[in-house]
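We show some of the complex, not the whole, and keep each chain where it was.
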Amino acid sequence: MKYGLVGFSGKMGKEIIEVFSEYCHQLVAKFDRTHREVQEKPDIILDFSSPEALKETVELSKKFLCPAVIGTTNLKEQDISMLNELSALVPVVYSSNFSVGINVIKNILESFKLEFSEWDIEIIEFHHRKKKDAPSGTALFLSESLGNVPIHSIRAGGIFGDHKILFANEGEVIELSHRAMSRKIFALGALKAAEFAISTKASFYTFRDVLSKKR
Amino acid sequence: MKYGLVGFSGKMGKEIIEVFSEYCHQLVAKFDRTHREVQEKPDIILDFSSPEALKETVELSKKFLCPAVIGTTNLKEQDISMLNELSALVPVVYSSNFSVGINVIKNILESFKLEFSEWDIEIIEFHHRKKKDAPSGTALFLSESLGNVPIHSIRAGGIFGDHKILFANEGEVIELSHRAMSRKIFALGALKAAEFAISTKASFYTFRDVLSKKR
């Protein structure tokens, strides 16, 4: 496929380029804060950058009438509304986490929240020291399923992203944890989402929809 | 209730006596290798001791026509048959683990085994150095749900019982772990099972049946 990429020069941008080129997809339009370049009409547009870029991403998607895959974290309510609106025209996949594992954990939490209703629950998330937002979008995403439990954010070294959910009662402790070993898993998730988006009809999707449709 | 206890002088036996007396239940019959004493007909008989004791437990249950709660690990097929037979006469609750948490984990594994079909899975279990059997009954119980994955057994110090299930793919690691903080949780589980058993009809039950009926 031919794809456009917002935030092509950032860390996630580079990772997406590497993974997409492994699968022979072509980068035909690229954008960042200081640079915009369109060689050809893209089949899809991806944005894993920052909230400030979103408005332009939405405009590009409208202009080219192509689906959008959005992995930006820390979006506000009005940003989500903007994506919802866009999804009337084209398929939009939005998620704060594009890893398969985190989405399996999300499903476990939703299926088992009743079983854990009498347990104390706390989330602890670990990310590299340069991460700007805290708590992480993923921690908030997981916390929602549990009725907004407390989140503890640790920023240290180069940790890609660890999330632990701790459940404790008087005599037992259960831990459910996820560790990303590289940024590549998110780029692979973005690819799955892109493949899904270009072959479906206009609507608003999450990465979980992508995973459940794929099966 | 009035209860009989096989293995009353062992570690789990003492724990059961402590918890049951907190709830004002009366120990009316007690047995171990060298001692047998029946003061009154019990309403239920419990056995969390060793496989060798099982035959007598079954006979006691038949004699008093009272339900049996069995938490002995390391039973053989013929032992299970014996319990199955007994369950035609009286309610029998048998499980290799009477903790609420382990049974929640068992349910998670059964519900999500398809999601994990492409992940490598390994179980690691940690118990005190005096534990005789390895792997633990609980590890085997969890492993079954996953198609018998490899189990690593670690015996050290006074660890009551930790179980970890590790799922790994190329870029992610998920861990689901359980830690028992004392033997008391198993005695509390035995109490739940006993309360269930004396108010139900003759059949073979597991601790999961107890938990799901209770809800």
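So that you can tell them apart, the chains are marked A and B in the order they are listed, and the count of residues begins at 1 in each.
Operating definition for what follows: a contact is a pair of C-beta atoms (placed from the backbone, for glycine too) under 8 Å apart; a residue touches a chain by one contact, two chains touch by 3 or more.
These numbers were taken from a predicted model, which means no experiment stands behind them.
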| item | value |
| --- | --- |
| Whole-assembly copy number, given 2 chains displayed | 4 |
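We adopt the following convention: only the chains that are shown with their structure count from here on.
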| item | value |
| --- | --- |
| Cα superposition angle of chain A on its copy chain B, in degrees to the nearest 5 | 180 |
| Intercentroid distance (Cα basis), chain B paired with chain A, Å | 42 |
| Parts of chain B lying in touch with chain A, wherever the complex brings them together | 99-101, 104-105, 107-108, 111-112, 115-116, 167, 169-182, 184-185, 188 |
